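Data block below; observations after.
Every protein chain except one is present and positioned as in the full complex.
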Amino acid sequence: MSLLALQDVSLSFGGLKVVDGLDLHVDEGEIVSVIGPNGAGKTTLFNLITGIYEPDGGDIVFDDKSIVGLEPHQISRRGISRTFQTLRLFLNMSVKENVMAACYGHTKAGIFRSMVRTPGMRREERQIEDLARTRLEFFGQRLMGYRWDQPAYSLSYANRRRLEIARATATNPRLLLLDEPAAGMNPAETHEITELIGKLRDDGGYTILVIEHDMHVVEGISDRVVALDHGVKIAEGSFEQVATDEKVVEAYLGLKTTATK
Amino acid sequence: MQNFIQYTVDGLTLGSVYALIALGYTLVYGVLKLLNFAHGDVFMVGTFVGYGVLQELGGPMNPKVPIWLLITLVTLASMAVTAGLGVVIERFAYRPLRDAPRIAPLISALGVSFFLSNSMQLLFGATPRNYDLFEYHGGSLYLRGLHIAGVTVPLLRIITIVAAFVLMVILWFLVNKTRTGKAMRATSYDREAAAMMGIDIDRVIVFTFILGSALAGAAGVMFALRVPTNVSIGFIAGLKGFIAAVVGGIGSIPGAMLGGLVLGFAESYVQGYVPNGTQWSDLYVFSGLVLLMIFRHQGLLGRPDIRKV
Partner (left out) sequence: MSDSTPHGFHSTGAEGPAVGQDEWVARHAERRIMQGGPLGKVEDRVRAVPWWAWLILFVGLFCLFPLVETGGYVREVAFNTVLYMLLALGLNIVVGWGGLLDLGYVAFYGIGAYVYALLDSPHYHHHFPTIVSIVIVVIVGALAGFLLGLPSWRLTGDYLAIVTLFFLQLFQTVTTNWQHVTGGPFGILNVDPFGLDKHHQLATQHNGVFAVSYLYVALGIFVLVYVALRMVNNSRTGRAWRSLREDPLAAEAMGMPVNWLKLLSFASGAAVAALTGSLYAALYGNVFPLTFYFVTLITIYTMVILGGSGNQAGVVLGALIVSPLLEVLRDSGKSRIMFFVALVAGLALFSRRSPRIAIVAAATLVFGFVVHAICSAINGSWVAGEHHGGFAGFVDHWVVAPDQMARWIAPASYVGVICIALVVALLSGWKRLALLVPTLYLAAFVWENVMLSKPEPARYIVLGVILIVLMILRPNGLLGERRVEIV
């Protein structure tokens, strides 16, 4: 059984249908890429999975249980985490705190215990800090050491992207949704991200669903590629299959006949 | 039956005043997404300006001009001053904060509100001012009027309601049938896109404030014609105008008009029919509106927001 399965999912805004009868599945341990021109509904797909939008029709099943109608934080606790296309870090908090904050869902010290600092609470705090450290170490030296206590707004762009991924992994997810992780990066950084995503699956054990525009990245990481256009799945398969699929080429470049004019 | 007509007329008058205040809020919210807390105090300044002009023109006892001209001049003076005040407030307290976090102009507005009400108190003291138009011609403005089912609807009320209606029609015309009005509506949908289409946002916003504040000035005079005014009414008047705008759907002009009338009628009927109504009308009306907000936060005629992530 797939870890995540979307079954005939539809969503409309006003009169505009943004997702139409979409079927999609991700198996445990896979890395699946979602591609498609702008406006194809890719980020909407992520928003549907994470509960920000509720589908008008169809079902979303995670770990054999439907997650439609759940609040985003509940879905996060079920094991799905994400990054954002436009980077949504907690900019005025330190690097360490950004990651520690994401541990909320699997910790339990309440406000009263925090006030008096019970031994249980202090133990949990140490665990949270250790977890944050581990997650940040994943990125090598880039986010370590003195960087920890610096506010997130002082990070460079590439580091911010990395921090957001680190933060997403701090919720202990099984499924990781990465929304354009390589956006705005130079070739060297892009190469690093490609390796990183592979490492996330191999060493971290995460199942990963990625939205990406950069075909080098898609080629380098994907077990499977899904192509969307106007909210509909137009192709699915290995990278070679999808990249050469007529409909995909048409969606990106237009009809062959018009191109030759 | 008599009571019903009385309360209805009251509701209509009150509702018109609230509607005019609410329109000011809704217009500004539409283009700036700002809740202009200072609006109620601008209204209050309008009542005082009206009083001042009234006194200058001889007062209700010995007006130097015919009564209809007197009231017109008083209203126009109030509208002119409040419009100017609105422009100044926008220019100095809100415009520098155009790109700041949303909370910044809100707090600035609180500061302006505080500043205005205390400045007026500093300059004119806390004693109430009464237009005292009952003095005119032995109260003819109040005693003469339309007769409906045994009740006399005072002339003054009729004038107020008609004037408010006329102003609203003018506003509707300005917003829907002129180029600047179209620019206003465009700005309220998407400020950046409007700017890119060549619309001068600053001018549109100034125009909006002129309209909204002038309406508040008119509302001020209409209010003070019935009830004595003092420097502290800004807060509660603003709050009620707020409620009216929000109930109707903030950002929607017909919504503000509807909301104002709904509030006016609600207050009037509650005060009339519910025992101890006058004291507790605020409580009932406010509670009802809180509930409305919870279940339909976009108000009666507002658009539900579509959130884009």
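Lettered A and B in written order, each chain numbered from 1.
Heads up, the rule we're going with is that a contact is a pair of C-beta atoms (placed from the backbone, for glycine too) under 8 Å apart; a residue touches a chain by one contact, two chains touch by 3 or more.
Note that the structure is a prediction, hence the values are computed from the model and not measured.
Enquirer: When the whole complex is taken into account, which chains on show are touched by the absent chain?
Expert: Per the contact definition above, the missing chain touches A, B.
Enquirer: Using the touch definition from the top, which of A:K17, A:R142, A:H213 or A:H230 touches the missing chain?
Expert: Touches the omitted chain: A:R142.
Enquirer: Identify the residues of chain A touching the omitted chain, counting contacts across the whole complex.
Expert: 50, 52, 71-73, 76-77, 81-82, 84, 88-93, 97, 100-107, 109-111, 114-117, 121, 124-125, 128, 142, 146-147, 150-151, 153-159, 167-168, 170-171, 186, 188
Enquirer: In terms of residues, what is the contact footprint of the unshown chain on chain B?
Expert: Chain B touches the chain not shown through residues 29, 33, 35, 88, 92-93, 96-97, 100-108, 110-116, 118-119, 121-124, 235-236, 239, 242-243, 246, 250, 279-280, 282-283, 286-287, 289-290, 293-294, 297, 309.
Simple rule for what comes next: only the chains that are shown with their structure count from here on.
Enquirer: Where the centres are mean C-alpha positions, what is the separation of chain A from chain B, in Å?
Expert: Between these chains, centre-to-centre, one finds 49 Å.
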